[in-house]
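Every protein chain except one is present and positioned as in the full complex.
By letter and in written order, the chains are A, B and C; residue numbering begins at 1 in each of them.
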Amino acid sequence: MEIPLIGSLDFLSVQSLISSFFPDWMAYLIAGVLLSFMVINAMVISTALYTWFERRVIGRFHSRLGPNRWGPFGLFQPLADVVKLMTKEDTVPESADRMVFNVAPVILLTSTLLVVSVIPFGDNTFLGRLNVGAIFIIGITSVNTIAILAAGWASRNKYAMLGAMRGVAMLVSYEVPMALGITGVVLMVGSLSLYDIVLLQEIPFWIVQPMGFLVFMAAASAEMSRTPFDQIEAESELGAGYHTEYSGMKFAIFQLAEFMAPVVTAIVATVLFFGGDRGWDPVPGQIWFISKVFLIIFLLLWVRATWPRLRIDQIMAFAWKGLFLMSLINIFAVSLEIILLQDPVTGLLEPNDLWVMSAINWVITIATIACMVKIFGKRKWDRPMPKKSPLANMYAEGD
Amino acid sequence: MYGVGLAKGLGVTMKNLIKPDRMFTVHQYPDRKIGLLGLAKMSNRNPVSYLLAQPKMAVKALAGLASVEDRMPQHSRFRGEEFSWYEERCTGCASCAKYCPLGIIRIVTHPSGQMMQEGDKYILDVFDIDMGRCMFCGLCVEACPYDALHMGSGFEEGKYSRKDLVIDKQRLNESPKRPSTWFRPQIENKGFDPQSDSVLKWSEAGRHEKPDVAHQEEKWVKR
Amino acid sequence: MIANSMTKVLSGIEMGNMISDAIPGSVLDSNETDVWIGKDDLLRVSRYLRDEKQTDFSFLTSITAIDYIEYFELVYHLLSMRRNSSLIIKSRCYGRDEELSMPSLVEVWKGADYQEREVWDLMGIRFVDHPNLKRILLWEGFDGHPLRKDYLGQDEVTEDYRE
Partner (left out) sequence: MSEIRTEPVTINLGPQHPSTHGVFRLRVTFDGEVVVDAEPVLGYLHRGSEKLAEGRTYVQCVTLTDRMDYLASMSNNLAYVSAIEKLAHIEVPERAQYIRVISVELQRIASHLMATGFLLNDLGALATPLMYCFRERERILDLFEMLCGARITLSYMRPGGVFQDAPEDFWPALDTFLRDMPGYIDELEGLITGNEIVLTRTRDVGILTDEMAINSSITGPMLRATGVEWDLRRANPYEIYESLDFDVPIGAIGDTFDRYLVRVQEMRESLRIIKQCVQRIPNGSVRTETPYFIRPPLGDVYSAIESPKGELGFYVVSDGGISPYRWHVRAPSFINLTVLRDMLIGWKMSDLIVIFGSIDIVLGEVDR
């Protein structure tokens, strides 16, 4: 049973509703604008709420309180931040490339927002049912790279430039494991449509292919530059990274895009690995979706509050030596299992097959990680015993 | 190795998230937000009866809007602002001014011609302290031979201009006499707590009472 | 538990005799605690003190200069970590003008680097052959050397908030 929360909100039904009053082409336009408006606003508001949530949770991880003054439980804090940022002077460096400088934040926000357009929030709640949704996500997230490079380059600031250069190197590298991580899911489903991926997820795919999930999450947290991969901003090294020179509203847009990234990532991960809106009745699917998103966001925050960041060359090495290899092993294992386990006639996988696969894959995952630590962990973790230097002897009596 | 350290770290942060006694900010100056349970506990009731007795306040607390006054407890030795100064005890000897590393205490006196037997009493014309430059080292208090000057105990003397930070004789006289027990063991032994609302009289602030005549004669006349 | 021992403060007279045996004419004076070295021999003496097995002063604790109006006195606190003994050597530098100079000890002890720069900055004693003798605490172009006794200071404007 599916209780529609916001009713049928897919593009086609809205269009057909409107086309009874307007000509077809106009209905197409109005439905598009209406739905985009709704989704954009929903995303912005949820991002605002997310900033509050993040600050409260990180605060509690720090044994602090977090924002709690303005409004009930400090919920109006994002509003106050926005007002403060909007009333701030909008400065542009004298030697900046004004055009690029102004456009960069918009590109970043747009590319982040566009991801949402293909997400099936519920059985019949989505903007577009793209049959190549997975490829669309991979493609549209790499536009971030251009925005970050543009922001860093146009600022004429050395810190911004360093951050942007790190960003380009890192984002381009992490595109690869991310795409390969998604490939595992796509192989099992046999379709690139996110709708189908949700439909065929009898068992959440993070159980079936944990390695794919790990690779995807690591790559995704690198894509949105969160610890332990936040070298783009690296506030203790570069000040603020690529958006050092931004202030006022443009900075607010950057912040919005940056805080939207975890939300979007959590949404994508929910769809790909947590079964989207699937859950147990009578709780409606949208609620399941939102609670899964919250769970992933909390996991991301937990990691962010605990771990320090890696160095840029270590991050790159991790991408190419670690994640790349892991994702290849994952794809190889998954495809082998599919060939062996799938029904020879229909080509489908039964739930029992999925359980078998997950058992095999967990073993493979643990074995792979152990092997990789052994092979690539050249550094010995255990500390050599301290030895007294012969250059000093503080018990000597002198002569 | 093998990510065990990473997992252990996650455990530590989770422990700190969950355990309420590991909170860092437990005092929020000047007030703190309070929930319904806290309010009920403060008035020694259970939450339900509190809700019935004071529905407006209870709803406010549930919405996270209720706040109660909160203040960091300070030790009685806390060296704070607004010196406690007793004009009755001050002789205008200017030891404090001489001992101040920054020279921010200004004292002007003139002889009064009274009490000439005990060696002339001086009248204080000016006694002001430039708190804008004071660093609260307390050397002036240490120097005061008659226990007339004590450190204060507050910290809420923020002003909008530096001029207002110069506290003169009048303000010193008017300010509540809550001396810090810093370098004043006699006040500490009395159990005086400057953080409470009690005020210390000038006659109680000294390390010894005014000597009686017999004592003085023994000390000075017989010599 | 190992018995504790204090750092042995070497007698200036004994050490002075030892140094003047090795490098004749370098020791100008000595008393119970200090040895005065001529400024021309300072580099040679310090190299001797560091390398000689008997003294082994591998560690330069601190460098200071004092303005005694007629002359400047540089104080070097040396420490032997292997023998746990210490020695104070002093050296005088006469004159008042900007061209006061002393030999730099950076090539013997690298730890002298910043301390010599500080002495140059605040006392105005130039260290010959120092690799990077620039002002360190004050800015380039500061007028005068503040720790000299004849430094009068720049016109200071202190606002009196009382009036």
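The definition used in the following text is that a contact is a pair of C-beta atoms (placed from the backbone, for glycine too) under 8 Å apart; a residue touches a chain by one contact, two chains touch by 3 or more.
Fair warning: this is a prediction, and the values are worked out from it, not measured in the lab.
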item	value
Visible chains that the absent chain touches, using the contact criterion stated earlier	A, B, C
Residue numbers in chain C that touch the chain omitted from display	1, 4, 6-7, 58-62, 64, 66-67, 75, 77, 81, 84, 88, 109-115, 118, 122, 135-139, 146-147, 151
Contacts of chain B with the absent chain, listed as residue ranges	1, 3-6, 8-9, 11-13, 15-16, 22, 24, 74-79, 99, 101, 135-139, 142-143, 151, 180, 182-183, 185, 188
Interface with the unshown chain - residue positions in chain A	58, 61-64, 158-159, 162, 166, 227-228, 230-231, 234-237, 239, 304-314, 379, 381, 383-389, 391-395
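Keep in mind that, in the parts below, only the chains that are shown with their structure count from here on.
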item	value
Length of the line joining the C-alpha centres of chain B and chain C, rounded to whole Å	47
For chain A paired with chain B, centre-to-centre distance based on mean C-alpha positions, whole Å	52
Chain A and chain C: spacing of chain centres that average the CA atoms, whole Å	60
In chain B, residues with contacts to at least two other chains	none
Chain B residues touching chain A - in the complex, by the definition given at the top	1-3, 6, 9-10, 12-14, 16-17, 22-25, 28, 33, 63-65
Contacting residues of chain A [partner chain C, same complex]	390-399
Chain A partner contacts - residues on chain C that touch it in the complex	2-5, 7-8, 10, 54, 58, 80-85
